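With one protein chain withheld, the remaining protein chains of the complex are depicted in position.
And now, chain A:
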Amino acid sequence: MSGSLLIDLIVFGLTGLGIFFSLLRFLLGPSSFERLMAVDMMNVMVIGLVSLIAYIFKNNMYMDIAILYGLLSFIETIVFARYLENQAVNNAESKSVDGDVK
């Protein structure tokens, strides 16, 4: 019993360190792409953490929460990435239009 508790502490500690490093990269990332990447990685780690919580609390509903969280985080990542990509394309088009006017 105590051995399994120790293993649970080690597992949660390692996952928490991973999430902490990802949060650090989110806070001091130079560009917005690295912040987006850090948020995406944090979401995937939180999925694993929720499935661990499902084992600890012996409740099957947490697996549903993990799957739904993964779906929403995937949509969020796609939407933000497409937003940044379209921003780049619009900047290039506006620059070319300015060059034509000049």
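Points worth noting:
What we mean here is this: a residue touches a chain if its C-beta (ideal position, glycine included) is under 8 Å from a C-beta of that chain, and two chains touch if they have at least 3 such contacts; residues count from 1.
Definition applied: contacts and distances are computed from a predicted model.
Candidate names were "Cytochrome P450", "Alpha-ketoacid dehydrogenase subunit beta", "ABC-type sugar transport system permease component" or "Monovalent cation/H(+) antiporter subunit G", and the UniProt protein name of the unshown chain is "Monovalent cation/H(+) antiporter subunit G". On the side of chain A, the interface with the absent chain consists of residues 4, 7, 10-12, 14-15, 17-22, 24-25, 31, 33-34, 36-38, 40-41, 44-45, 47-48, 51-52, 54-55, 58, 60, 63-64, 66-67, 70-71, 74, 77-78, 81-82, 84-85, 87-89, using the contact rule stated above.
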